[in-house]
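The structure that follows is given in the form of structure tokens.
One chain of protein is taken out of this complex; the other chains stay put.
Letters A, B and C mark the chains in the order given here, with residues in each chain numbered from 1 onward.
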Amino acid sequence: MNDFKNFIPDYRYAVLAPQILLAVLALAVLVVGLFTDRNRKSKLEHYLPPDYLAVCGLVAVLAWQSSMLWRSLKAGEVVQAVKLFPTSPGDPLSPSLMVMDRFAMFFSLIAIGGSVLVGLLSIDYFRKRDFNRGEYYSLLIFATLAITLVAASTDLITIYLSLEFLSLCSYVLAAYLKGDRKSSEAGLKYFLFGAVASAVMLYGMSMLYGVTGSTALSAIFEGLRTAPGDLAATAWLAVVLVLAGLGFKLALVPFHLWAPDTYEGAPTPITAFLSVCSKAAGFAVIVRVLDIGVPLPQNGLGGVDWFSVVAALAAITMTLGNLVAISQRNIKRMLAYSSIAQVGYILIGLLAATKSSMGMPGLMIYVFGYLFMNLGAFTVVIGLSDKTGSDEIESYAGLMSRSPLYAVTLTLFLLSLAGIPPTVGFLGKFYVFGSAIEYGQKLWPLVALALANSVISVYYYFNVVRQMFFMPAASKDRISPSSAIAVALLVSLAGILVFGIYPQPLIDLARWCSVVF
Amino acid sequence: MQPINCYLGVSAILFCIGLFGVMTRRNAVGILMSIELMLNAANLNLVAFSAYGPKHGLTGQVFAVFVITIAAAEAAVGLAIVVNLYMNAKHVNVDQVNLMKW
Amino acid sequence: MDSWILTTITFTPLLGTIVLMLIPREKVSAIKWTALLFSLPPLALSIILWFAYDWHKGGMQFTVNAPWIRDIGVYYRMGVDGLSVPMIFLTALLTTLSIIYSWIINERPKEYFWLFLLLATGMFGVFTSLDYFLFYVFWEVGLIPMYFLIGIWGGARREYAAIKFVLYTLVGSVAMLLAILAMYFNVTDPATGRHTFDMMVIAAQKPFAHAHNIQSLIFWALFIGFAIKVPVWPFHTWLPDAHVEAPTAGSVILAGVLLKMGAYGFLRVLLPTLPWASTHYWTAIAILALISIIYGALVAMAQTDLKKLIAYSSVNHMGYVMLGIAAAVSPIAAVNLDNRAVALNGAMLQMFSHGIITGALFLLVGVIYERAHTRNLNEFGGLWARLPLFGSIFITACLASLGLPGMSGFIAELMVFLGTFKASVLFAGLGTIGIVVTAAYLLWTIQRILLGPANPKYEKLLDMDGREILVLTPLVALMLLFGLWPAPILQIINSSSVQIARLFTIGG
Partner (left out) sequence: MTGQGVAFAVLAAITIISALLVVTIKNIVRSALFLALSFVGVAGLYILLNAEFLAAVQVLIYVGAITVLMLFAIMLTQQIMSAKISQTTEWFWLALPMALAMLATLIFFFAMRTYPVNPAPDALAVGTTMPLAEALLKPYLLPFELASFILLAALVGAIVIAREEKPGATD
């Protein structure tokens, strides 16, 4: 029993506290839900409703995660990353299954913060529909937990497991409105595409394992560097297959086919979750896989040229997403396509990060800002469809006279999505495109395309603005948000404006967290 | 023992059969079966490399165990979704859910 | 007063928007007075700025320099020179007058004045900022309120005009953004050793001085950005729609200030920063300017809608600005420093005088449209007799617009042609065609509206009321003042012109 100590959690595993808390919280919410959902008049419901328990718990975890990140930052360069679960215990240099670095913490922050907002949005939504809230919130928290694990995974096994964890929770959540055929179809589509994508990705992973002899990203990196030339094409194929699986999570064209229907059919808070938190997970993992797992061929050393693959994906993703968004009449679908296009822009940051020091912070700033602007937009969508019962863009006519708060905030969120200053959306675009310019002329055409797409996107974003401000209202009834929605709205609004006007703290944070281990 | 390429060939064939099934099957359960074939193909790779590789070690088998676990979970969730759709729509055919709609 | 004056000018209207938000939307009168109140300090300060600016010394004055985004070296940099001082005054004046003119707005007044104040902040910001990031932010901030002003309070095709305006302008600004980023990564501030967005440092460093291909690329990106705003033919097609559909005050701001932002961009950014490309492509600029002049004048002549006519006359008049700029950068050796400075002075003076003249004309269109509910030229006639005050002011403005000696427009155009004549006799000659046509259509317009047989339909029209007189008097006064005594404005703009001209003069 000499190696017994390897079973005992090292004290450093305290860095997993947020994950453990999330798991405990999910179970607690599940149990509370079992009692309260059956009997809405119970004392437990009165004192500890599962939805408030979930949101408050998530806020607590968010606070914990922030303080951890803060402590890590204060510790300076010394403690940038904690390696967890080395694959061969005892050997300090062996690759590990997970690394809790600042990069992971940053994306955990986004995931947990996003879940807090999504949780707020869900309160009225599900109270009105009277569904199994306990299971709903516990799955939401499980999905959040999965994202935090995805962000920290450095081994194909953990990546696959945590991505599947996230996917399985998401499938169920997308299909959660049981009586609703659209939601069921949304769930089925999401599930089928997701399962195929993950099978393809797994096949790619098995090929990578074959080529390099390891599942740890750092070892794969070395393996690809030194792989015999005979296997170059195999490695390329394997990386492309893995990218296909990740492309599904990010809804990259052509792996996006599930997105619009799922976004439209799923419960709207889940749509918001998928378009923000789930994508954050996708970015975290694609960054980690490509950045530390797959070397670009250079200096005569081997590698896999994923650059042009990702560039091509980014180009068609942003273009197609935008062009199709123009013709949408349902705002959820429109936001779905717009979020497809946004991913195209963000990927430019990943490409540029191979040379430019602005690339990775740019990507992170963009994803961070995207959290607020997209969730903000969905907040308004949820608040309105609660009152008007419609998600059609036409039902937004004359909103300014019915609810100035909704109209003005939605306008600001859309402006931020379009990248108009002084919002955080502009800052994200500025950094991402700036990094691509810095990268060199190879990326200039892509940036030009992205900017042209930004102009196109203004057309359909402003179509909503046009309805809200220029069109006469169908009814004179005033609409006002519930308190949970109002909180989410103000948080998102503060997010896009504060970080848009005073971005230095966000930029510093992104810079500190942009080193990937 | 057979050269590893034989196993890889079987795996490739299995994967493509699965892919073919995914694209052609009309009903969701059929697609799910095809997906399971693809997962098995990947597992076969993992186990084969694990058995042959001097440096591959046991990782492949470990991975395969997890994949089987996930496959079970995935099947449970997927079939639940299928049953749920059936309760709502009385069919489980993917072309009737307009799968390829833009 | 050195450091706070520009900030105060820029952000007082923004403060006003916050105050406006606190006023209930039913209290229309309070809203209007608040808006006016917050537009006055910038006006007062801009007059003070005019006198306080030391034109003997020239260069950037009243500078502010505070760090904003350390990470990429973005600073809150502001400052004014002879180019921006008149523009700031023009902006402040037209904003205040527009707000007074808009007293008649009773449809959604809170939003209207809110947007107007926001617009003012954007415009002031563009003319004061010396940091590209800041400049771009203000450039875009000025865009959005105009979209709403056109879209909510505009005419029949307002939605189309509004989105067209936004999309055109955005195309320009993203091209500009690309160019800005490219320049940013190509210069290093010698003081800090890092990349910088400082306009002055970038201009001093001359990015891509030897990489002519890239410099051309950057030049055209910036050119498109500014040319759309000016607008230069063939980028002008948004302008007639936007002007015609915009509410009167919106047209005034649009023609009076927003178009100047394009020309300002040429003078502040393009010429000092990319002198090689500017000179290299001077013929292209000149030819586009000439087409704008002639095309604008001819199309204006064909209009029956008074507002559209004035809109096209803007294309024509801004063409002179561009012609002056082109002449000033021509590589022809015979053009000496003085010639170039004269051309630039003409361009800048034309910017200013076009602002007040066209502003006045749009206000007059508004005045007549409020009464007759039509802008069709052929329906009017003999209005001078009925509305003597309106008639006199209208004639004054038209004559100023066609460049009658004694008015500010005359001096501006004269200087432009003096400069151009040295650079190319042919271009100058072609440019005069525009002058002739302009004179023709403006005189014809006067004839159709004011003279001839009166339309009995409009017998009961009332002459201008106190508010309208209050709005138009300062503009007419300025046309005459700078027409007869241009020294106060020429002193100021000359200090800038000479600086730019020096860049293009061999041995200068």
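In this section, contacts are C-beta pairs under 8 Å (C-beta built on N, C-alpha and C of every residue); 3 or more make two chains touch, one makes a residue touch a chain.
These figures come from a predicted structure and were not determined experimentally.
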item	value
Where the missing chain makes contact, among the chains that are shown	A, B
Candidate in contact with the missing chain, chosen from A:F85, A:F107 or A:Y460	A:F85
Residue of A:P49, A:G194 or A:G213 touching the missing chain in the full complex	A:G213
Interface residues of subunit B (partner: the chain not displayed)	1-21, 23-27, 29-30, 32-34, 36-37, 40, 43-44, 47-56, 58-59, 61-62, 64-66, 68-77, 79-84, 86-87, 90-95
Missing-partner contacts on subunit A, residue numbers	3, 6-7, 23, 30, 40, 84-89, 97-98, 130, 132, 135-136, 138-139, 142, 145, 149, 157-158, 161-162, 164-165, 168-169, 171-172, 175-176, 178-179, 187, 207, 210-211, 213, 228, 230-231, 233-234, 237
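The rule we apply is simple: only the chains that are shown with their structure count from here on.
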item	value
Far-end chain from subunit B, centres as C-alpha averages	C
Most contacted chain pair (by C-beta pair count)	A-B
Whole-Å separation of chain centres (CA-atom averages), subunit B against subunit C	65
Centre-of-Cα separation between subunit C and subunit A, whole angstrom	44
Inter-chain centre distance, subunit A versus subunit B - centres from mean C-alpha coordinates, in Å	26
Multi-chain contact residues (two or more partners), subunit A	none
Touching residues on subunit A, where the partner in the complex is subunit C	358, 361, 400, 415, 420-422, 426, 430, 433-434, 437-438, 444, 447-448, 451-452, 454-455, 458-459, 462, 466, 469-470, 503-504, 507-508, 511
In the complex, subunit A residues that touch subunit B	87, 156-157, 160-161, 164, 168, 171-172, 175, 178-181, 184-185, 187-189, 191-192, 195-196, 198-200, 202-203, 205-207, 209-210, 213-215, 257, 260-261, 324
Touch list for subunit B against partner subunit A, complex	8, 15, 18, 22, 28, 31-32, 35, 38-39, 41-43, 45-46, 48-49, 53-57, 59-60, 62-63, 66-67, 70, 73-74, 77-78, 80-82, 84-85, 87-89, 92, 94, 97-102
